[in-house]
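One structure coming up, written as structure tokens, with questions to follow.
Note that one protein chain is taken out, while the other chains of the complex remain in position.
First chain written, first letter: the chains are A and B, and each begins at residue 1.
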């Protein structure tokens, strides 16, 4: 494995899931990262990713340097060839090459602006990191994908040991327009497993077709929930009317009443979650969300270990 | 010891003071914290607490993760049952439970808003941490108490080896309304010792009676200072007119002239201090304030060590 940007970087996704669970089962610490440095670069807020990845690296003996690049450093220019006589102070390609000189693995979080579909879906910023870094790059959530979260999600589902689970990915309401990274990435990973996958969302909230191959799609949430073993919920903004949030008349909040339609299904969410908007307190408090969060540590450790082994 | 929130968590406060001084005397490092992680969560600014607690944890072999939660993470919701369709992004109970999954001990600093007495004195935020964390919680200063500071203060007083010292806690002027956490906590701890304690403040600045049992109180600063061995000074806002700063006519700034009334008394303050407002440069420059600051490291180390031993 050279980078960890999407499921396509992983030869055997299911092996990485198993590796995650083995690390969890044995609370495995190792010295494989001794005298190696992980740099975590954040353009955006982070709680789980920030803490779990630091913890994972420390479990492997690595040193960790964390930087909120926009706050601690200089204003970053992203356009190639630009005449930098405005407010930007350092070109992304210079920053990346410099940082990669001080570390052995580099993580980066970079959210979309949700204004320009082409720009976001080209993963311009992340690609600059891969292009200019001399070290492996880990996505800590990019404009269109969140592979560390998806690996965690698959590990959490695998822990249930349900064969061919019925997995529903449901859109949820939210006061703000959110990226499609989590649902895109979840579909990219879950379709590599034996799960039966159903996607449900209101009209206008269709995801990019690159991610929906092999997935049953319905606009009827209740129909989708019937018989589900796992209900993965997430809000996202429109892909076709890019970044917009077309109005939705029905109630898409996940309630206990809706969960009763499932096959004793488990509610999942990547957090942070807007309580009583995405789902009710009752649903969240009986859910797998804290298991998912806890598994972030072991997923990150599995990814770092794989990168270190393949050096 | 399960948590370190107030003096009531400590079975033998005087033993913890002695432990603090022993660690200082022997510059003791230990490996008791090896492979254990301390997460320090700041809602508010911090210099001494931030640095001294990091240093203390490192002295014990711990890994430390520091997070300015409001700046690095998401906007936090504190109300239970709220419909989170506004500006808050993550519920405190979710954040706490998630963070506690990545660490072995958790410190938190959370200042009062000084608007609602009930809310502040119920320690709503700190209680959420204790309730939802699966690990020991250390207060890095809460809305009403600052136990790490108080332990430090007692250790600094104990270093003088004065039997039954005459200790004065004096209010001081300040351009801003400040919490009562430091004076509350100091009284809570100093009254566990053999010290004679006098509290002096202008009318209107009475502290909550929960903390003033066994303490002589006077509105005459000069009378209080007569014969003092230690003059602990701090500004605070009104408790009865909660968070207000009723005007004060007399001069409460501690000057050398006032210190001359004492028994060769030592000036103490928790820092940061407004020079020439709380006390004059002359007084501060001959004071114990840097000893107090230095002792923060050993006090934090004593607390962490106790928590680790009692795991």
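One rule holds in what follows: a contact is a pair of C-beta atoms (placed from the backbone, for glycine too) under 8 Å apart; a residue touches a chain by one contact, two chains touch by 3 or more.
Because the structure is a prediction, the values reported are computed rather than measured.
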Inset, instruction - Pick out which of A:22, A:72 or A:251 touches the chain that's been left out of the picture. - result: A:72
Inset, instruction - Quick one: say which of A:82, A:113 or A:218 touches the chain that got left out. - result: A:82
Legend entry - Hidden partner chain, touching residue among A:39, A:125 or A:277: A:39
Inset, instruction - Name, in rising order, the residues on chain A that touch the hidden chain in the full complex. - result: 35, 37, 39, 63, 65, 67, 69, 71-74, 77, 80-86, 89-91, 94-95, 97-99, 101-103
Legend entry - chain B, residues in touch with the chain not shown (by the definition above): 29, 42, 45-48, 50-52, 54-55, 58, 68, 71, 175, 271-277, 281, 284, 289-290, 293-294, 297
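Here is the rule we use: only the chains that are shown with their structure count from here on.
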Legend entry - Intercentroid distance (Cα basis), chain B paired with chain A, Å: 39
